[in-house]
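Only one protein chain is missing; all other protein chains are in place.
Showing subunit A:
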Amino acid sequence: MAASPHTLSSRLLTGWGGGCIWYLERRAMRESPCRFLHLLRNVNQQWVTFQHVNFLRRMYVTQLNRSLKQQIKPKPEPAESPFLAKTSLDEAKAEICEMRPLVPSSLSLSRKPSEKALIELEPTSVTEGSIALEKEMKEEKQWKEMKLRADDLPGILARLSKIKLTALVVSTTSAGFALAPAPFDWSCFLLTFVGTGLASCAANSINQFFEVPFDSNMNRTKNRPLVRGQISPLLAVSFATCCAVPGVALLTWGVNPLTGALGLFNIFLYTCCYTPLKRVSIANTWVGAVVGAIPPVMGWTAATGSLDAGACLLGGILYSWQFPHFNALSWGLREDYSRGGYCMMSVTHPALCRRVALRHCLALLAMCAAAPALDVTTWTFPVIALPINLYISYLGFRFYRDADRKSSRKLFFCSLWHLPLLLLLMLTCKRRAGEEGTGAPQS
């Protein structure tokens, strides 16, 4: 379940994750020169002379990145090396596979390589070989043991459950709860809050469980826990179950059965309809919009116990908001979607994509005007919400007309602040109980 399947927060998370990886790689690169030299020292002395080592060392230092250290001190023999064995015979054999990038002729198995043969080494191939070897060693360092540590688990589970997206979903639920025409009950609110949060965590985890190879191939999602092997699929599914069962139970028995049913339905819709449909048909966007619309409806039904017009209106506003938000975002991801096999409007029906985004911006205007008519808010609300609604409609029109990256980005970023602000304005203009019905302005 999602306020929207893709949000800025998940992109920020990806960017942060990418930044961490970059930093670790740089560190690994700095450490590798020592390793390289140590490798050479372990080689059988009959093959490699001191001259050879010096020659390689000079090439290595001059050719590689300036940021690496210039002074390379050969390390003493370590207690245990992950790559090389202790026995001399195996050591020699190990060098066959480790040193393969270097010129093969220079490392023949002959017992007495002449110094002449070594000097005949071509500088470029040796350099290339040393760079290739350095690259390979850097790559070796990037291998990680798939061992789950207890203190890593909370972070991993937070990323698995897309915790920031869950937070957004729960806040729309809270907005629905607060907007409902019922006295604010804290215990009910907390139960709804926790129950919806758990249900969202479960749905997001299953979504990631299904999409591992696809996530690996997209920049936005390649640092997710299952992609990186930080958690096993079994654990992900178990976590999802451990969230879904208490979450739905809490909503059904702690709040009311209608909210529980909506929660369960939303989990099903997101995991079993939206996620597979993304690769089959562009209809996935409309299904995803329903998924985003249900949480505020759940908040409303939790407070009032019934699905009335106000709930549907709130759901409708969230539903319409998804389109400018997602369609604008997907405009910049067309290459990744095409390569990954995702069926999105921006790739298959670009004109429809822009038309739908504009259409729903205008629908937002209309629904905000209908809010006081349904006793959700006072008439002040459509008036004060008009500027932001007009602005997003204007950006939607620009996106429709220009169809370029700039207009899509503007529309996307606008949608990010538009929704929270709209919900806040709705809350401030909420129709209090006991006031006059339609047509009467707030006194």
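Convention: a contact is a pair of C-beta atoms (placed from the backbone, for glycine too) under 8 Å apart; a residue touches a chain by one contact, two chains touch by 3 or more; residues count from 1.
One rule holds for everything that comes next: contacts and distances are computed from a predicted model.
One chain of the assembly is not displayed; among "T-complex protein 1 subunit alpha", "Trafficking protein particle complex subunit 2-like protein", "Cytochrome c oxidase assembly factor 8" or "Exostosin-2", its UniProt protein name is "Cytochrome c oxidase assembly factor 8".
Across the entire complex, the residue among A:L153, A:A182, A:L352 or A:A403 in touch with the chain not shown is A:A403. Per the touch definition above, the residue from A:P154, A:P233, A:P257 or A:P420 contacting the chain not shown is A:P233.
In the complete complex, the hidden chain is touched by one of A:L269, A:L314 or A:C343, namely A:C343. In the full complex, the hidden chain is touched by subunit A at residues 80, 82-83, 85, 87, 90, 93-94, 96-98, 136, 139-140, 142-147, 209-210, 212-213, 216-217, 222, 227-229, 232-234, 237, 276, 279-280, 334-335, 337-339, 341, 343, 347-348, 350, 403-405.
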